[in-house]
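For this view, one protein chain was removed and the others were kept in their places.
Chain IDs A and B follow the sequence of writing; residue 1 opens each chain.
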Amino acid sequence: MMTDFRPTILAFCCNWCSYAGADLAGVSRLQMPPNVHVIRVMCSASVKPEYVLKALSQGVDGVLVLGCHIGDCHYMTGNHRTAKRIPLVQRILKETGIDEKRLKLDWVSAAEGEKFQKVITDFVQDVQKLGPNPLREVRF
Amino acid sequence: MARIGVFVCHCGHNIAATVNVEEVVEFAKTLPDVVVAEHNLYSCSEEGLGAIRKSIEKSGLDRVVVAACTPRTHEPLFRKTVELAGINKYLFEFVNIREHVSWIHAKEPKSATEKAKMLVAMGVAKAALLEPQKEGESSVIPTAVVIGGGLAGLTAAASLVAQNIDTHLIEREARLGGNLADIEVVAPEFRKGKELLDEMKKELKVSPKTHLHLSSEVTEVKGFVGNFEVTIDKAGKAEKIPAGAIIVATGAKEWTPKDEYGYGTVPGVITQMDLEKRLAKGERPKRVVFIQCVGSRQPGREYCSRVCCNTSLKNALRVLDASPDATVSIMHRDIMSSGTASEHMYRRASERGVRFMRYGLDRPAKVSRTQSGTVVEVFDETLDEEIDVEADLVVLATPMVAQDDSRDVGKLLKVPLDKFGFFLEAHVKLRPVEFATDGVFVCGAARWPSSVSECISQGMAAAAKAAIPIRKGKVVIEAITAQSDPDKCAACGNCVIACPYEAIEIVESEGKRYAKVNEAQCKGCGTCVAACPNDAMQQRGFTTRQLGAMIDALVKNAMGET
Partner (left out) sequence: MARVAFDERGADHLLLMREEHGNVAPALISKGEDVGDVRLDIPYQLITILETVYSCVPKGKIAVITRRCDEKALAELTKRGYVDEERMIKIGLACSREQIAMCRCSDPVPSKVDFGEPNKPVPTDELSERLSKMSPDARLQFWVKQFRKCNKCFACTHNCPVCFCDDCVLEERTFVPEQGIPPGLSFHMIRSYHLIDKCIECGECERSCPAEIPLLTLRKMLARDMKEIHGFVPGDPKTVSPLNTTLEGEPMEEECDEC
């Protein structure tokens, strides 16, 4: 395990729930590792799997997709699609030989600052254990 | 070539204590398309905003990136500022380096600064590709529809007609009043329920703006804010009502126990509404036991139903008024009687000899039929002993639960519900009577178990909110809607299925089929974008090129690769 490996992680957060949850974590001064970079989207359902596959193929070590809990989506059923798409993307990674744990889908509501902190902290740890994305070294 | 200005905020100490703001500014200067990079102490202050405006003018900027707090609070403010300086307000990008950086990496200033730089690089990459947008406008039909003729619905309708707005009140029963019509007297002021209802009904009756539809149900809702079409079924006949705003006031119902506490098997075990009816008929029970929290505040239905304690206190006092020598016990797991008047009722009840017995969820009371009659055995936690109480009536205070068809109504209106089937408002504090779907509002028990006074306030609030678009006569559509490129579109239909609002259809023009988004119906979620296989569908302000560029910027700057 490379203890000095610092993963570069991308997170897609939806405006109404997970981004707000991240804000709440900030307001509550909940500390977490600085490896995660957030891209704000309106709904987790707008996160194209193509973005995830692109990021990972370019060497990003981990990708998080965070949306509203099922049933709480601001756009009613947007996140249903997210729930169905991401497991398939994980399988594409798996069949290709990339660890599917480099992609994680989770639900964080606007009130769950602590959950956001936990999700980030745990994911950074998990990705760190996996080591750098092997595609960093593979140049096409 | 874009001319981007980057403004990094100190936010006093909030950002600057952790993030080296000057370093971020110097870094920003190295980014492509960045013409100017500055820092401000408080960007949102008059001084900060003025500095930004001045810089725009001085350097001929055409895009602005502000790295500061969360966009969720000040984005409108900064958008307005750049607009005043002559830049389209959608050519502005907000980078969050406070809630998402300085406040959460307080002990790692070096890493925090690096992260701030990455986020700025990503923001700049997006800003370079932003396009000016024009907000659309849509006209509003000056009519409101209120679904539900209970207290909340009546109040809302009365409020609307008082503002001279044509209002259609749809009620599925043959009579108005909802639950309140079956309640003789309401707490805490012991007013007659019928009086309250009559007052509301009178206001509606005198106004020519009222259109009442009894024994009618809503079967279809089409359209969007300002331009709804509500179809109702009245005794087999369909009627279409065009409307600008819709208020949901469908209420809630009392939960009927299955066989808890001997309900259905042991004689004398009834619900609170049963008691209301009996007391209204003039019954005078001598020995009454109330059991609170039957079916609420427990796994599966964790909420408190707000009104049951006050109702039991009210009815306990009514029983005593009818028979001063009656024995009344209230078995509870907390008495929720907040506020001055309700607390007063609690005190009065106690003074008049009502016995309050606290029981635990793990040891509920047992109700059985014995030789001498119905007996309730309860373990009183305060006295720490088992008590037997004889009763003529055992009243189960059950919670309000969502109507059986609340999910169907939710689907009709395309509004969300929580896991209990109650409607989910846009924001519990900032937008309590609105749905996230514009033009649709909610009040009363449909949203959450509500007391009489809450139903009235919420009804008035919903009416006030619904009147806004109607009075304005038009609505502005935020320019984050989706649009499909007809040249690229393969008309595969993915987006049509994916759209939660059914706002997309496949149209044909000059022999070509392609997807078209109804802008006024589009809520800007972007689900269609992710469904589109060939990049034809784009969301304004979140295009694939913009987000792709953000990923590239992260890869390039964080990992030193292209």
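To be clear about the criterion, a contact is a pair of C-beta atoms (placed from the backbone, for glycine too) under 8 Å apart; a residue touches a chain by one contact, two chains touch by 3 or more.
Just so it is clear, the structure is predicted and the values come from calculations on it, not from any experiment.
Within the full complex, the residue among B:Val378, B:Cys443, B:Val475 or B:Ala498 touching the omitted chain is B:Ala498.
On the side of chain B, touch with the chain left out of the figure occurs at residues 419, 487-488, 490-495, 497-498, 500, 506, 513, 531, 533-536, 544-545, 548-549, 552, 562. Within chain A, the residues in touch with the undisplayed chain are 49-50, 53-54, 56-58, 69-71, 77, 80-81, 83-85, 87-89, 91-99, 107, 134-135, 138, 140.
By our rule, only the chains that are shown with their structure count from here on.
Taking each chain's centre as the mean of its C-alpha atoms, chain A lies 27 Å from chain B.
Of all residues in chain B, only 70-72, 96, 98-101, 103-108, 111-112, 114-115, 118-119, 122, 414-419, 424, 436, 480, 498, 500-501, 523-527, 529-531, 539, 542, 544, 547-548, 550-552, 554-555, 558-559, 561 touch chain A in the complex they form.
Here chain A touches chain B in the complex through residues 8, 10, 15-16, 19-20, 22-23, 25-27, 29-34, 37-43, 45-51, 54-55, 58-60, 71-78, 81, 85, 117, 136, going by the rule given at the top.
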